[in-house]
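Here it is, the structure in full.
Presenting chain A:
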Amino acid sequence: MSKQVITTTVNGDSVDFVCDPRESLLDVLRDRLGLTGSKEGCGTGDCGACSIMLDGRLVCSCLVLGVEAEGKTIETIEGVATGTQLHVLQDKIIEHAGLQCGICTPGIIVAAKALLEKNPDPTETELRYWLAGNLCRCTGYDKIIRAVMDAAAELRKVA
Partner candidate 1 sequence: MVDVQLWVSLRRFADDQSVVTVEAANIREMLAALVRKHPALEPIVSGGVSVAINGEIHAESIVAAIPPGAEVILMQRIKGG
Partner candidate 2 sequence: MALDQEKTKQFKYIGTRPKRQDGVDKVTGQAKYGADTYQSGMLHGAIVRSPHAHAKILSIDTSKAEALEGVKTIVTRAEFATDVTGDNWNILENVMADKTALYDGHAVAAIAATSALIARDAAKLVVVNYEPLPHVTDIVDAISEDAPIIRESSIEPNVPEGYHKNITRRYECGKGDVKVGFGEADLILERDFFTEGVHQGYIEPHACLAHVTPDGKGELWCSTQGHFNVQRVCADLLGMESSQLKVTASEIGGGFGAKTTVFIEPVALALSRKANRPVKLVMNRSEVIRATGPASSSWSTVKVGMKKNGTITAAHGTYRLQGGAFPSAPSESPAQVTFAPYDIEHAEMIGLSIMTNRPKQAAYRAPGAPMGVFASEQIIEEMAHELGIDPIELRLKNAAKEGTKGVHGPTYQRIGLIETLEAAKAHPHYSTPLKENQGRGVAVGFWFNFGGATSVSMALSLDGSVALTVGTPDIGGSRASMALMAAEVLCIPYEDIRVTVADTGSLGHNDDTAGSRVTFAVGLATIEACNAAIKELCKRAAGEWGIEPEAVKWEEGFAVPSGANAGDFAPLSLKELAAKMNTTGGPINGHFASSPSGAGPGFATHLVDVEVDPETGKSTVIRYTVVLDAGKAIHPDYVEGQMQGGAVQGIGWALNEEYVYGKDGRLQNTIFLDYRVPVASDLPMIDCVIIEVPNPGHPFGVRGVGETSIIPPLAAVANAVSAATGVRQTRLPMSPPRVLKGIKDKQSHG
């Protein structure tokens, strides 16, 4: 199978890349575009460490082919902060110690941000079910949930 040239938008920038049709979008983001913030934890869409936004939809980038990015809009963890200003979610995760090893953290932040943009006032249960697709093995989720609930409250104040 011959390689293909793809044009897409990543974190607001227009980007071109060449890839083998068998490569996942995750492979492309990491190995061809240098955006290693999205992680491969499982390659089967079960752990959420590769979470990105694809045309405004939360997806596991390991389940998307690189060639499917053609003409689409992609947002990764690298685009969550605005310049030097961290997103409230990022601040709160640090503040609440909602991370230990940090490998799941990018996926969690992307997923949580997607929820809060849809539902700015989730209950703890709603949040837990939304994040059920993001595995964390270090924290037991407690401090992550507290951080995101606090971030949601903070964002509602500003809104």
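A word on the picks: all candidates are chains of the complex that A comes from, given by their letters.
Note that a residue touches a chain if its C-beta (ideal position, glycine included) is under 8 Å from a C-beta of that chain, and two chains touch if they have at least 3 such contacts; residues count from 1.
None of these values were measured; they are calculated from a predicted model.
Of the numbered chains 1 or 2, all belong to the complex, but just one touches chain A: 2. For chain A in complex with candidate 2, the residues that touch the partner chain are 20, 22-23, 27, 30-31, 35-44, 46-47, 49, 76-78, 80-81, 86, 90, 93-97, 99-106, 109, 125, 127-129, 131-146.
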